[in-house]
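For reference, the structure is listed below as structure tokens.
Only one protein chain is missing from this complex, and each of the others stays in its spot.
This part shows subunit A:
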Amino acid sequence: MHIYKPEQEPAVRSLGPENLLLKGATLKNTKKIYGVSVYTGMETKMALNYQGKSQKRSAVEKSINAFLCVYLCILISKAVVCTTLKYVWQSKEGQDEPWYNQKTQKEKDTFMYLKMFTDFLSFMVLFNFIIPVSMYVTVEMQKFFGSFFIKWDNDFFDPEIKEGALVNTSDLNEELGQVEYVFTDKTGTLTQNNMEFIECCIDGFQYRQRDVRSELDGFTVTDGPVHKLQPKAGVEKEELFLRALCLCHTVQVKEAGSEETLGDRLDGMLPKPEEERGFIASSPDEVALVKGAMKYGFTFLGLENKKMKIRNRQNDIEEYSLLHVLNFDPVRRRMSVIVQTRSGETLLFCKGADSSIFPRVRPEEVDRIRLHVERNATEGYRTLCVAYKQLTAEEYMVAETGLQDARLALQDREEKLMAMYNQLETGMSLIGATAVEDRLQEEAAETMEALQGAGMKIWVLTGDKMETAKSTCYACRLFQRGTELLELTVRTLEDGRSKREERLLELLRDYHKRAVQDAPPVRTGVVTRSWCGSQEYGFIIDGATLTLVMNPPRDADASLYRSLFLQICQNCTTVLCCRMAPLQKAQIVKMVKNSKGSPITLSIGDGANDVSMILEAHVGIGIKGKEGRQAVRNSDYAIPKLKHLKKLLLAHGHLYYVRIAHLVQYFFYKNLCFILPQFLYQFFCGYSQQPLYDAAYLTMYNICFTSLPILAYSLLEQHICIEILLDNATLYREIAKNAMLRWRPFLYWTLLGIFQGLMFFFGVRFLFSNPALQDNGQVFGNWSYGTIVFTVLVFTVTLKLALDTRHWTWLNHSAIWGSLAFYVFFSFFWGGIIWPFLKQQRLYFVFANMLSSVSAWLVIIILILLSLLPEILLMVLRKPRGPLSRQTAAVTPLSYKHLKERC
């Protein structure tokens, strides 16, 4: 803190945070000010809180890369095996160069090792189709087109802002189905940031007032703005209370039509003008209170020349001169004003949290009001108590001088001010309490419940006070009655006598013991995580403590603290982090993201202060809220309301994940059984790199014959329909932890591919032990062999997909049957003409001749059937057992049928 002292004027002024003009502030009521700019350039809050946008990669892509490595190894080993065997085979005399198959002079002259190398490369080229290059194209197409479904979804359309969802990146669709941690902002995300005055309690009598908009308990009372349910308190008390509400605040009146905006606060808000009059305050609660008082007939008209004007019930204007504002601070948790009435009385009005007011008023008054306050608090309202005190002239003089001294003190100003405030705010009399509701977003509680049911851990990261955040958490059912709260805040740290660090460690150990070690060992499977656990834990930490955990004074402790902290958090269903700086939010996200098992994180927020957290998480979701477009611009997906998150994750995310996982596995599978026969053929052609299939088939296989069905599948498949996905959040757990792209399913698909590849090759191989397959005794050659294998392959692979398809739209039908028809048509066409540009007419009438052979038909049919048989069998047999059987009983009978058919 520094003090500015002009030379020519003896007066001393203090400069404090209240003199700081923030970015975007507008000059008002004065022509000019003198100012010094501080915190510029890279030191601005914005720059400090900004994080570079990094490339986000989905877990599926990582799996793809791992699989790719496996297939690359297979490819290389195949090539190595073939090259080795080739040279072993050639070493036998007469094999390498029989008289009928001489080498050219150039081939003979080539150096042996070079030949080996080129052979190796030729094998690589021959088998390279095993690496599904076309998969990347298909995956990209799937993601690109798939993201349109989010954009098009009518359920995401919000009639208020007339906008639907926005997709900024299409790379992360499937990540939506993998979320394990949800980091949510509170204000504007969980809540509407729209405070509403619910009720007050004056002298122990409840004043509840409802209007149509606050349909809280399902019944509404619409007769008049003021409705008193219970016997009133004395008029005098009532008016005193309402005056207190009108006076004890720092609200400014925004005249209608004035353009100025004055809003750059931590949880900045722009109140709507109401009755041509807008109120602006650093805390939305105050606005709500002033508005509440207005409904009871006391209107705050504004502050002019240190005079506060109030229009009372009799429509008279009352004027009070404002003498002092004892600002709100989180330690005192109350604020006061000292005003002077026209009649010369000096009054102190104080409002604050119950815990800070109750000790300062007469105890007999407390009992009457405490009941109401506590009831309101449990209902999730933000409660404030209002007290007043009449100051005598002498008292005021003492206070005046005391405050002046304290304000000018160069050292310990805060302490001195605090002491002065505390001294002033004693011996007050309690007049009432208020309850303000920060209304939750639509369906916030349902959404949160669904997400928790889906196995996600929800972390609320907010810049708000702990109490407010906690009450919101209760309201959202994130904390439930039975939830045991583990608090790790500045307050709990300072309880003890010992030093903060020691106390921190002690608490961490204690919580760890309670939450981690004593927890029943239910964490065996993915399915039963913390779901049936007997005790649910909630964890609360605040920003200051978090700093201590993350950056302890001794570096050695850092890892210990962190791991303890993480373990506790991982065992809690909900973690509440309050008083967070934006960058701290990102820090938390980063810590969880990099923890063991690297869980998928999702951040959702609506304001600029959430941007860093949105950027840091795997998936960032912006809410098209009131706080501008910053979050939306930096997010991966933007939705109008929090409630849309449920469908986005549970339905879209789930489906996208299943689709893309199936797509990836299928691609690897189909290329494996495509190339395996070609590999096996090398053993029968002297390891000469002779391709089994014609070049046209080799190129067209992935591009034309088998690409469309899987694309249609990956865009349209709904293995479980959307309604059921939304109704049974637990279904989301089944695909958690990348379940469909783990090594086991990969192994299954690979084995399936190998089995079918072997089937295709050896089935035809045995048929060709006598190549006279036509009824006129004519024989088939090597291209017929390849064509038969290829026909079986195309049909099997496509029918395998058909077996997996659970949702046959006309598009699926046309893609699957169309592809097969196209294959047949193309084969006829390709073999029907002597192509002038081709050097060799290998396939001339091969396909037609093949179809004229009954044996070829029979072998094709039986090989297709035999290849698909294990698949069908598994599908039928897997249903009775499997991990699902237990859960199927829990969900509705409607989904039971669908669960059963899952494969």
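Simple rule for what comes next: contacts are C-beta pairs under 8 Å (C-beta built on N, C-alpha and C of every residue); 3 or more make two chains touch, one makes a residue touch a chain; residues count from 1.
Operating definition for what follows: contacts and distances are computed from a predicted model.
Undergrad: Look at the options "ADIP protein", "Cell cycle control protein", "Trafficking protein particle complex subunit 10" or "Protein prenylyltransferase" and return the one that UniProt uses as the protein name of the missing chain.
TA: "Cell cycle control protein"
Undergrad: From the list A:Ile600, A:Leu741, A:Leu773 or A:Ala815, pick the residue that touches the absent chain.
TA: Residue touching the absent chain, from the options given: A:Leu773.
Undergrad: Touching the hidden chain in the complete assembly: which of A:Pro98, A:Gly234, A:Pro359 or A:Pro553 does that?
TA: A:Pro98
Undergrad: Among A:Ser356, A:Gln718 or A:Ser814, which residue is in contact with the omitted chain in the full complex?
TA: The missing chain is touched by A:Gln718.
Undergrad: Looking at A:Met116, A:Val516 or A:Leu811, which makes contact with the chain not pictured?
TA: The one listed residue touching the chain not shown is A:Leu811.
Undergrad: For a quick check of understanding: of A:Val325, A:Ala696 or A:Met875, which residue touches the chain that isn't displayed?
TA: Checking the options A:Val325, A:Ala696 or A:Met875, the one contacting the hidden chain is A:Met875.
Undergrad: In terms of residues, what is the contact footprint of the unshown chain on subunit A?
TA: 94-95, 98-105, 148-149, 151-154, 156-157, 162-164, 684-686, 688-691, 716, 718, 721-722, 763, 765-786, 803, 806-813, 834, 838-841, 844-845, 848-849, 853-855, 858-859, 862, 865-866, 869, 872-873, 875-877, 879-880, 889-890, 897, 900-901, 903
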